[in-house]
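Before anything else, here's the structure in question.
Partial complex: the chains shown occupy the same locations as in the complete assembly.
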Amino acid sequence: MKTKISVIVWNEFQHERQSSAIAEIYPDGMHQVIAQALRVGDADLDVGTATLDQPEHGLSEERLAGCDVLVWWGHKAHDQVDDAIVDRVQKRVLEGMGLIVLHSGHFSKIFRRMMGTNCSLKWREADEKERVWVVEPSHPIAAGLGEYFELPYEEMYGERFDIPQPDSTVFISWFEGGEVFRSGCTWERGHGRIFYFRPGHEAYPTYYDANVQKVLNNAVRWAAPRVNIVDVCPNAQPLEPIAKKALNFAKVGILQSAKDIQ
Amino acid sequence: MKTKISVIVWNEFQHERQSSAIAEIYPDGMHQVIAQALRVGDADLDVGTATLDQPEHGLSEERLAGCDVLVWWGHKAHDQVDDAIVDRVQKRVLEGMGLIVLHSGHFSKIFRRMMGTNCSLKWREADEKERVWVVEPSHPIAAGLGEYFELPYEEMYGERFDIPQPDSTVFISWFEGGEVFRSGCTWERGHGRIFYFRPGHEAYPTYYDANVQKVLNNAVRWAAPRVNIVDVCPNAQPLEPIAKKALNFAKVGILQSAKDIQ
Amino acid sequence: MKTKISVIVWNEFQHERQSSAIAEIYPDGMHQVIAQALRVGDADLDVGTATLDQPEHGLSEERLAGCDVLVWWGHKAHDQVDDAIVDRVQKRVLEGMGLIVLHSGHFSKIFRRMMGTNCSLKWREADEKERVWVVEPSHPIAAGLGEYFELPYEEMYGERFDIPQPDSTVFISWFEGGEVFRSGCTWERGHGRIFYFRPGHEAYPTYYDANVQKVLNNAVRWAAPRVNIVDVCPNAQPLEPIAKKALNFAKVGILQSAKDIQ
């Protein structure tokens, strides 16, 4: 592994260019604010960005090969993501690359691919207060947080969230309007680590929040690859002697029973 | 739910028609032997079959809608399975249908879809003895088995098996040639239950084995749907009053910091 | 297994005899209301009760031997439960008996014994509204419930709840005062199934609630034994020939290295 953890922050980058209200919050796109949050402090990260409208969505074979952790924000353009790029990202996660999926990325092709489920949920946009409770304070992703943190305005996501049982449920959110949500969940798939983090609606300045930035910083470091193993399905030589056997299926009554079935 | 559990045994049905050695063991196809094993005894199952070469691979919308548990055997023709049918099966599993994946089905499109991983492993064809150990004797799939059962000749599958952590590892196999394998694994995905069962190489009469037939019978009943829930992602009305808020991002210094980043 | 599932509802039965306010809600004790809720409807349960002040707390060897599912309510008298009885209950759970732990039973000796953790949490008595969200609608314990149910007055329990990762988190609660809690959790230990269910403060009529009674009915049936296996740690005969080996530790440099360490 390299000295620095190489991070790509991917954003579909549509809302920010289509809505003046959202552009006011994220004038250069959410990916720039997230990337900046990761560049602050320790210099152990090497942070770049990529967007939907770039060639290969900014995720060429070469670039992904050198990527340690991919952060993903998408919402209205999930369908415009090329299936071949989704295959490529999945392959890299299974080899060991980390994947951080943010907010509306729950419905991205790559998250649904990794989970195998619909990843659906309840939702509501109502300038609602969210309180994110830390359920696993010893998890590295929760390092430096208090017992909870609050976001004054967020979109609501409510259970049931259609995901496989997480390895760890780091955060559970309380919403002003009455719902709850597993807001920080981890999984391992292949040799890679995956973290889903709920907050981050485009209409609110969530990614400027200090606690959210701390979570993102923790998550990127947690998800950094431990190995890089290319998939194989090898024909293996025996390690112990295998007795030569006269295959006699009739002897054990098997062909007899086959005939009976006919 | 209906009174009987409706089961479809799906087989690609290629080896049996292309190899005389295999045809001798399974003259009408493996699916017929498996189906027959499920028809014996209690009359709580309604068992049919489907094969690759049928229209829609025998898995029309209508037929799948009425299916409670799908048993899947495939090997050399995984790529010939239509992606639209894979989508359809996945949708049904997530709604609650059970899925039993057998042996070389580890590389089927539907299993890889549900797992999100490569599902690769080590393998060897050497007329090898397999001893299947029961690790979770209280699991319904292990009901009626002893501490282990043996198969005199089987293909070897060895770890590492690239799957997500199972909910339950019911069986672990010992192989004569020196490997081990998690041979019976369960997962829940959406509202459906999935069971992977390792034994069942086409060149051996494994599906005539009494213990294997017991496992299949147990598994089909375990995987029967508990619910049938069609996926939605609803916009939810609040259950509690949500305070009207004057969104003032600048007040909390957020737009300030946005400008700083520029 | 017998035709009927044999259930014992255990209660420390202290609050109801020491507080007139609580006696007004549960004049014969909470155990009687819970038992009655389990006796209604299907006649597949055989329901009895036991209390702290009975000889052996009503849990003699013989009675426990015939018990399929034990329901446990305790709060102020946890310390008065005899360790020998806790040992006995643990042994039966590991053999296959189901255990349903209610509300303040989170701090009971038997629950802490089975979990291995402190089982601590946040709490508050404030006549607070609780909304219990169904996170796993396909779990048998959630059968027949809607997306959530509400309790108008309950004690608050908040995260972090110090438990091992549950096998299934069936319910998560939202509290009026701002907390969340994993209110319905399942585990398997040995051959037995365990369910923790949060609601049930003695000062409120929670066990008269129709949804709570449905959960209890579901849970008792879910936790019924699948097996009854007495623990052994056997010296096992080999199933395969083991080569005779001349143990020569020196040959592999081991005793050499032992001397180096000195």
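As written, the chain order gives the labels A, B and C, with residue 1 at the start of each chain.
We take it that a residue touches a chain if its C-beta (ideal position, glycine included) is under 8 Å from a C-beta of that chain, and two chains touch if they have at least 3 such contacts.
Nothing here was measured: the structure is a model prediction, and the numbers come from that model.
Shown are 3 identical chains; the number of copies across the whole complex in this structure file is 4.
The rule is simple: only the chains that are shown with their structure count from here on.
Superposition on CA atoms relates subunit A and subunit B by a rotation of 180 degrees, given as a multiple of 5. Taken over every residue number at the interface, the positions common to subunit B and subunit C amount to over half, indicating a same-residue contact. In terms of their C-alpha centroids, the spacing between subunit B and subunit C amounts to 31 Å. For the pair subunit A and subunit B, the distance between mean C-alpha positions equals 24 Å.
In subunit B, the residues touching two or more other chains are 167, 188, 239. Residue ranges of subunit C in contact with subunit A, taken from their complex: 131, 133-137, 147, 158-161, 165, 168-169, 172-175, 178-180, 182. Residue ranges on subunit C touching subunit B, taken from their complex, read 96, 131, 137-140, 143, 167, 188, 191-192, 226-227, 229, 239. Every residue of subunit A that touches subunit B in the complex is listed here, in rising order: 24-28, 32-33, 36, 90, 94, 107, 113-118, 120-124, 126-129, 152-153, 156, 158, 162, 164-165, 167, 176-179, 187-190, 204-205, 208, 231-240, 242-245, 247, 249, 252, 254-255, 257-258, 261-262.
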